[in-house]
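Step one of this worksheet: look at the structure below.
Every protein chain of the complex appears in place save one, which is left out.
After this line comes subunit A, so read on.
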């Protein structure tokens, strides 16, 4: 007898593959296709049968965000990139102000501020890789800004944990405990792990991610932060490349399913969403553009690249959904609706703008020069 989740998984994977194949022909990145496939399926997709893969996908996503965008990266950023990060961070107080104007209390308004502020490092990195933009100067600025954002939002998540009183205490306590462990036992642990086989590292890593998430949850803190901190600690142990290599494919599969289920569940959540939610989401998209243009100018990019940088930072994703889920738990349905709308709209929109920006913006300035002579191409 076959378990029903196997059928659900097979079907979901096939639909995802179909979606990815369709957009691949258009030379577009696959992530928005996953969301749209989910949206098209709506309630017909058995989300529960797919568990735990989507939840694990999100945790592993946050784990790799912690691996790559941890606090140690902050020291490696140049001053000009940091300035862009500070300009970008103004979106947090501005978004919070919008929330207060919309009649939310400070907690809901802060959650909204975070949701409008943070862009998705996972989605943007994937887009930069898929669209082959890593060599261009705007990517350096954008990735630096993302490091900044992720740290601010991680701190915000610790402060706004699911349970109001104990969550804050638990979150701060655990974060400190992880920091002390990484500091004290770091050299010892990294020596030990060097002798581990790949399989042992994979299993230990998975246990750490799942265990941390559960531990944070039990203490009333955000489980996402548990996974994120796990990544930060692992990066501190010098395991960045190894874990990235080992977890990459597993994570990508889980993330695809996660975005599928986000799409499928979106319609249910958005029922009854009014103009207020829609206009807040739209304002959120617009809010960051001038800030990022200004930041990119401070970072020394040329006018064309300033526009690219601002467009690259449109996609929202993992942290917005986590903040949204938190808002829903705490009774701020409006805020959760804004989060889902933002993610649904910004990923396809941001991908399209990123994909076509060089054609539109590049051509108007120097006709013909955007045709780059491609000498070789592989994988």
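Going forward, contacts are C-beta pairs under 8 Å (C-beta built on N, C-alpha and C of every residue); 3 or more make two chains touch, one makes a residue touch a chain; residues count from 1.
The definition used in the following text is that contacts and distances are computed from a predicted model.
UniProt lists the omitted chain of the complex under the protein name "K(+)/H(+) antiporter subunit KhtT" (options: "FAD-dependent oxidoreductase", "Glucose/mannose transport system permease protein", "K(+)/H(+) antiporter subunit KhtT" or "Salicylate 5-hydroxylase large subunit").
From the set A:18, A:101, A:134 or A:203, the residue in touch with the chain omitted from the display is A:134, counting the whole complex. Residue A:143 is the one among A:143, A:174, A:213 or A:277 that touches the chain not shown.
Where subunit A meets the chain that is not shown, the touching residues are 64, 68-69, 73, 76, 78, 121, 125, 128-129, 132, 134-135, 139-140, 143-144, 146-147, 241, 244-245, 302, 304-305, 362, 366, 369-370, 372-379.
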